[in-house]
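Structure first, commentary second.
One protein chain is absent from this view; the other protein chains keep their places.
The block that comes next holds chain A.
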Amino acid sequence: MSEIVVNAVSKSWGGVGGVDRVSFKAEAGTLLVLLGPSGCGKSTTLRLIAGLEEIESGHITIGGRDVTHLSPAERRISMVFQSYALFPHLSVAENIIFGLKVRRVGRAERDERLKKVADIVGLSQLLDRKPSQLSGGQRQRVALGRAIIAEAAVCLMDEPLSNLDAKLRHEMRTEIRSLQQRLGMTMVYVTHDQTEAMTMADRVILMRDGQIEQNGAPHELYNQPASDFAARFIGTPPMNIISWRDDTSLGVRPEHITLDDHDGVSATIKAVEYLGADSIIICDVKGETVAVRQSGYCSVTTGTKVNLGWQNRHVHLFEKNSGKRREGGLPQ
């Protein structure tokens, strides 16, 4: 099977974007998302797996084969670039079958595979066009087609949706995920968009400053963030984190806070953001900002004094200095 194992891999440029002894494993046939802010090393990690950067130390195996010192082509992977990297002078068809031509696949097989892939990515009508005559979404599909026609077991994606508008991004998200599952590919997907990570991934690796902050399934990252960084990175709006004791901060998700009339922490409403299905109420608690999610339309006026309440089981505790999660519930 084509699982990917990254073992204590390092790469540095003396600046941002390097990675430091990163280890993880992508199970065969699953979608692993590398998530993090810009400069956290997620793209570097992907490029190391692809073989586009040279590894300083550590090992990478794909399907049990050590590929650490192999060229990108020898790793038998396919890749989608953020810019799509389409060849501007070649037609859609030529772009898709580029790799097959390189590997001297016969014309009959080439045509057959092109037809199949064009159907899958919905480009059958546009095969003679040049990339410049396509919309952003169509270009994305060409890049996708070029990646899947190789029938490689491993597909790497470097922020493939970041150049699309919001509606298209949502569509392609679903499409890429279903494609990955249908073809049974092992996919490593880089993004800075936590929504993409949460909706698509089997496993999310959250990175920060070249190291892994947390590695887990989407619900684990959401429900048990390993640090205040993870807690703030995931969720819209992010988790509220307020100082609690000298060495501890207290975190609670906006949807777990309720507005009470008499009990709880006193707060002042600063603003209300109405989103349709729910409203986000921005409150001020002793100089710290706390967001509260209320379902539906919420007609409170700014400046109103309210009391905020939550249940102890929804509380997360973090060490103030290290930011690490402190296990064990809230001491009474």
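Going forward, a contact is a pair of C-beta atoms (placed from the backbone, for glycine too) under 8 Å apart; a residue touches a chain by one contact, two chains touch by 3 or more; residues count from 1.
Methods note: contacts and distances are computed from a predicted model.
Its UniProt record calls the unshown chain "Sugar ABC transporter permease", which is the correct pick from "Helicase Helix-turn-helix domain-containing protein", "Response regulator", "Sugar ABC transporter permease" or "Thioredoxin". Interface note: of A:Gly99, A:Gly264 or A:Gly309, the residue touching the hidden chain in the full complex is A:Gly99. One chain is missing from the display, and on chain A it is touched by residues 50, 52, 71-73, 77-79, 81, 83, 85, 87-89, 98-99, 102-103, 130, 132, 146, 150.
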